[in-house]
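Structure, as structure tokens:
All protein chains of the complex are present and in place, except for one that has been dropped.
Presenting subunit A:
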Amino acid sequence: MTKRLFMKGNEALAMAAIEAGCRYYFGYPITPQSDIPEYMSRELPKLGGEFIQAESEVASINMLLGASATGVRAMTSSSSPGISLKQEGISYMAGAELPGVIVNICRSGPGLGGIDASQADYFQAVKGGGHGGYHIIVLAPASVQEMYDLTMLAFDLADIYRMPAMILGDSVVGQMKEPVVPNKRPERNLPPKDWVVRGKGDGEQRVVKSLYLGDGELEAHNWKLHARYGELKAKEARWEEFMLDDAELVVTAFGSAARIAKSAVMAARDKGLKVGLLRPITLYPFPEKGFRAATDRCKKVLDIELNTGQMVEDVRLSIARDAEVFFYGRPPGAGSLPTPEELLEQITKHYV
């Protein structure tokens, strides 16, 4: 029988990071993700790793930058206000083509906002977040099992594509407990890290940097990154399809909102409505193909988010031209998590 554990999403994520070979963690306390640094501070020393509670999120992302430059697997985690502080470092990592995993257990905003589950950092995560025009890989777990599995995937994708990868969760997937199968680290062909700093020894000097001042150098660098984003789109987009085959209305939602949406979809099916769910698992690269294929058949999409409408912009760009998109969102805050009944009402309204 496969071993199953009953644990919190944040702990599953931390456990998966260790299984993926992460031995270096740098963070700063913030609710609702503090279980991650707590877990890492307990477990990493036993494994010969390093845990640092940094002086700020600015420092912790730069520690991640330094550690990643030496080729080790390393991680930082935070929640929205802290992720804002990390943007400078994320931009430098993107520019210097450094892997590294960044976890955002998103809370509500803007400003100090609140600690409730939120998806208001979607734009910040998928559109670059910091300066300079870049992308990072963004994965959106919807269960504790995915908190585990997608974290391992994030480390692999970051190494393969030499770019930062973010897990975008919230307090629902971070704080709830569910059964998890602690899968082994998958075997994967990873490219050799022949770019890391290590002390030059008898070899050539190596430099990890994002400054390119030579004539045409920076433009070429940007086109190179752009091409990599294209490759990522072609190869790594992931999504879940649930009862889509005969659907006359496609509901779409990611992360915790997708859990509630799924309950509403099942309730709609019980009432005889042909409704399905398309759940993006990778937010960047966005599952454009999934949306295109679904809307080639079905012309109505209902997008549900815990914000006032962010992913819906990418949905609109991805669908077939003659499909129609409706949006239902609840901006985050205490008492604003929608119920399945509330979503079922929306489904019924747009199903007609």
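Basically, contacts are C-beta pairs under 8 Å (C-beta built on N, C-alpha and C of every residue); 3 or more make two chains touch, one makes a residue touch a chain; residues count from 1.
Here is the rule we go by: contacts and distances are computed from a predicted model.
This complex has a chain not shown, and the name its UniProt record holds, of "(2Fe-2S)-binding protein", "MFS transporter", "Thiolase family protein" or "RsbT co-antagonist protein RsbRA", is "MFS transporter".
Per the touch definition above, the residue from A:19, A:50 or A:236 contacting the chain not shown is A:50. Checked against the full complex, the one of A:5, A:176, A:208 or A:293 touching the unshown chain is A:208. Annotation for subunit A: contacts to the undisplayed chain at residues 24, 26, 50, 52, 54-56, 58-60, 62-72, 74, 88-89, 92, 96, 197-202, 205-211.
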